[in-house]
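Apart from one protein chain that is not included, each protein chain of the complex appears where it belongs.
Chain nomenclature is as follows: A and B, assigned in order of appearance, with residue numbering initiated at 1 for each chain independently.
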Amino acid sequence: MSHSLRAATFVADAERTTWHDETLWFVRQKRDKAVYAVPEFQELRELASQIKEHTLSRLDEYLKQFEAEAQLNGVHVHWATDAAEHNALVLDIIRQHGATRIVKSKSMLTEECHLNPHLLAHGIEVIDTDLGERIIQLREEAPSHLVLPAIHLKKEDVSDTFHLHLGTEKGNHDPQQLTEAARQHLRAKFLAGEVAISGVNFAVAETGGVVICTNEGNADLGVNLAKVHIACMGIEKLIPRLSDLGVFTRLLARSATGQPVTTYTSHYTKPAEGREMHIVIVDNGRTQQLGRPDFRASLKCIRCGACMNTCPVYRRSGGHSYDFTVPGPIGAILSPNIDMKKHSSLPFASTLCGSCTDVCPVKIDIHTQLYKWRQVLAEAGEIPTAKKWSMKFTGRLLASPTAFGMGGRLARTGLRLLPHGLTHATTVNAWAVARELPEPPKQSFREWYQETVKL
Amino acid sequence: MRVALFIPCYVDQFYPQVGIASLQLLQKLGVTAHFPAQQTCCGQPLANSGCERDALPIYRHFVDTFQRYDYVVAPSGSCVYHVRKHFDKLEQTPEVEKVRASTYDLIDFITGVLGVTELPGHFPHKVGLHLSCHGQRGLHQANESEITPIRDGQLRRLLSSLDGIELTELDRNDECCGFGGTFCVSEAAISARMGQDRVQDHLRNGTTVLTGGDMSCLMHLQGIVRRQQLPLQVLHAVEILNGVSC
């Protein structure tokens, strides 16, 4: 199913669409306010971009340095080429400890690898501890946003879910009380957690440590109570130096939610005494993307979600319309690398307005990559046949002044003479779903020019 | 100075008055622009659909048509942006490079090349300026809210110089209207909703005349205005700058 069909379903609920759009626009406005308040913000974006580009240009070396430093810190380092290997590795570590109760903080990588279903299928209880993630886990849904995974839900939805699963009072949808109920419910899980799984925001090559940013404190609580910590990261999370974090921590939260920094910016470098720390480094298509010159810059992404909040399409189509772990503009340039056929409509789910590129804290040329993916998809035959042939026809028409002039006259005459019901039939003319066609003038500009100026 | 007028294909066919106003405004500013009759299109509709390869003959035709001019001026930031940014697919011959560098949006040409920052005229209306993304973000014709809170731009300044005009302060100064070329039909539902939201922002804040530098966005917004029979008149900015009365 294409993005446009899923989007049409979402937008059909006009009221909910208004709410979704305004809620995310509010986040964009908070971001603006935070950005305007930092005079060097644009300079920081440029620095972040250069640091990430440099890291990618020496990725193999930094990976080796990171591994060596981490091992010196007493951390076990594992490598996985794809999702299946990642999932098997994680399960293996859990089994080695005979553990069955897992607490997991936010990790888009484990979402991408579908780790939860894999663990559940092997009898392991895995609890997502980020509030938004827990809500959608209880509802058996996928996240609809990188940073705000449950942003597609209203408090009434959450209330129903908590009533069903946590026994909260029916009809009580006060966010304060719902959050308190989740706190109590998850405290018990934290206290019982044997293994904690986390994502990674930044992996520092020179220290071998990983940095995890949360607002809720769920990563810290989970990791620091469990015997074993498994941190899962894509290879693109690396940065060379500890001091680079100065740049990224200043950009991340401001871009994401408009906060000056996340509540917890936690540096995990060595396991606590008597405990274990594992880092799983995952490729899963990333080195392939690194080999695509037009698209490798997508690997600079620090998963702030700003491109989603600003995207006028995302705000009105909802995250699930993308049907990919990472939705929105950044998802639309990451997904075709994973499965070109399945995600072929995503690069077209954009007006190429460029706002995503302008908010991106690491200056990924997102809208240019969307344009370039369109070319790749069309060349690969992954666009609808009707579109392909109409474009070939249009191409011939527009390369010939004679045909162009005649075609234009025919179209205008047709529009003037044919009944409105026919020219505006939505079955053949999608323009007419909400718009009138322009009123055709008798004369085109070129006809006027010929007659008036060039006598 | 040999100046050619490039009139985008849909403007030629549906909005001849925009071409006429462009020609007349340039004339008033002392520039006689020529309209080479063999011109067709910049090829953007195909390229944005992924069919850049099918657009190459159109690109070549564009270069052939305009290579003998010092400037190519078009009342459309979007087409100009396409020529400047995406004609990189052609072999970069001196002709191609020349045409890419000398193709200007009409407003940029007036302010940047001709150095005109004020225009005489009287337009006593509450005017809502729609910033088209390719002109604003692509050609940097106006400040972007992603970067700065200051709302400024060439067209805003030119319009402000008219007597009696009042510019609308919008809630969302530079959100995309949802036209997006073939997006407007391939993602018709989202496109329509985006356009409706833009129009409502204008209505809510008092716009009576909706204008902009790109007729494609305006065609889409006008389509919505006419479908919903809203009290908004839609004009290309060059019509206002050329002294249309309404």
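Just so we're on the same page, contacts are C-beta pairs under 8 Å (C-beta built on N, C-alpha and C of every residue); 3 or more make two chains touch, one makes a residue touch a chain.
Here, contacts and distances are computed from a predicted model.
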Protein name, per the UniProt record, of whichever chain is missing from view ("Succinate dehydrogenase/fumarate reductase iron-sulfur subunit", "LUD domain-containing protein", "Histidine kinase" or "Polyamine ABC transporter permease"): "LUD domain-containing protein"
Neighbouring displayed chains - absent chain, whole complex: A
Residue of A:Thr9, A:Asn224, A:Thr368 or A:Ser400 touching the missing chain in the full complex: A:Asn224
Touching residue (missing chain; options A:His118, A:Lys237 or A:Arg296): A:Arg296
Hidden partner chain, residues of chain A it touches: 23, 26-27, 38, 40, 43, 47, 50-51, 53-54, 56-60, 63-64, 67, 73, 79-81, 85, 129-132, 135, 148-151, 153-155, 158, 175-176, 178-180, 182-183, 186-187, 190-191, 207, 209, 215-218, 220-221, 224-225, 235, 240, 242-247, 249-250, 257, 259-273, 281, 283, 287-288, 290-291, 293, 296
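Here, only the chains that are shown with their structure count from here on.
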Where chain A and chain B are represented by their mean Cα positions, the distance between them in whole Å: 32
In the complex, chain B residues that touch chain A: 7, 9, 11-20, 23, 35, 37-41, 43, 45-55, 57-58, 60-61, 86, 133-134, 137-138, 144-149, 172, 174-176, 178-197, 219-220, 222-224, 226-227
Chain B-facing residues of chain A, complex: 3-4, 7-8, 11-12, 14, 17, 21, 25, 32, 35-36, 42, 310, 312-313, 316-317, 348-355, 357-359, 371, 374-379, 383, 387-388, 391-392, 394-396, 398-401, 404, 408, 411-412, 429-431, 433-438, 440-441, 443-450, 453-454
